[in-house]
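Pasting in a structure now, in structure tokens, and then I'll have a few things to ask.
Every protein chain except one is present and positioned as in the full complex.
By written order: A and B. Residues from 1 in each chain.
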Amino acid sequence: MDLLSLDNPVFRVYVIAASLAILKMIGHAFLTVYRMMHGHSGFLNPEDLRKTPLNPQPDAQQIAPNDYVERARRMHRNEGENTPLFLAAGLLFVAAAPPLWLAVVLLYGYVAMRLAHAYAYLSERDHEVRATFFTLGVVAIAVMSVYALAAALSH
Amino acid sequence: MDLLSLDNPVFRVYVIAASLAILKMIGHAFLTVYRMMHGHSGFLNPEDLRKTPLNPQPDAQQIAPNDYVERARRMHRNEGENTPLFLAAGLLFVAAAPPLWLAVVLLYGYVAMRLAHAYAYLSERDHEVRATFFTLGVVAIAVMSVYALAAALSH
Partner (left out) sequence: MDLLSLDNPVFRVYVIAASLAILKMIGHAFLTVYRMMHGHSGFLNPEDLRKTPLNPQPDAQQIAPNDYVERARRMHRNEGENTPLFLAAGLLFVAAAPPLWLAVVLLYGYVAMRLAHAYAYLSERDHEVRATFFTLGVVAIAVMSVYALAAALSH
């Protein structure tokens, strides 16, 4: 059987988890945009201070850092440090023909940990809470990578 | 037929769009490097202030932020928030066996929108113009992800 095909139940789990992870990261881009538009602040580019339909009352302060927007940007950046690795590690892992239960744990586990991480980050939970969910997500990526590495070396 | 093979016309469209998107993002890295070297400024590392062949006249101001270089870095960063998701979403989408016309629209459409986004960013067009091309690119990624998710769930 072709492992990288929807006929393979493990690949289906990968496609579901990967598409959810992609949509979540897109959500982070739009959270940042929403917070910029809502507060009319936290802009990055000088040209965004022009008077336009989306910015009817420009003000030089709009380009100053603003923690309401910066928090959304930090969340987005953290996602960008993890999710592209997850998307690739998941594919390598599927190609190594893992058991379905392990794929379910690691692939859905990553998505669940990133949802929990976003909740902890948005609600400003203690560093320990955020770091725990971050670490568990990274562990899922690392286990999948080591699994694929071992399979390729022993094939 | 194996969907993830050059024998599949949809996969060929993906390979063409994906390789162009990768080469474009590499171009952003080199635009940043060019602007740093051209203006001898916008450096990030203290060691870059040493006198070396590439920096014959070091000056502490070279490590201060410089908008000419920072604009190239913001463009690169924006690409990095989108293109890795595009590369993965495109692969999931191809594995879901979409019609060729839809693959052409979404895969080439993303590349076209990112070229337009780069033009708007470099030429400092109004926020609305840049945001429109950004949003259309993200929509292409989101549609491909939802298409793949639906195919995996209904398989």
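The rule is short, and it goes like this: contacts are C-beta pairs under 8 Å (C-beta built on N, C-alpha and C of every residue); 3 or more make two chains touch, one makes a residue touch a chain.
Remember, predicted model here, so these are calculated numbers, not experimental data.
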Residue among B:54, B:100, B:122 or B:153 that touches the chain left out of view: B:54
Chain not shown, touching residues in subunit A: 2-4, 67, 71, 74, 80-82, 84-85, 88-89, 91-92, 95-96, 121, 124-128, 130-131, 138, 141-142, 145-146, 148-149, 151-153, 155
Residues of subunit B in contact with the chain not shown: 2, 4-7, 11-12, 15-16, 18-20, 22-23, 25-26, 29-30, 33, 43-48, 50, 52-55, 76, 80, 83-84, 87-88, 91
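Keep in mind that, in the parts below, only the chains that are shown with their structure count from here on.
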Distance between chain centroids, defined by C-alpha means - subunit A, subunit B (Å): 17
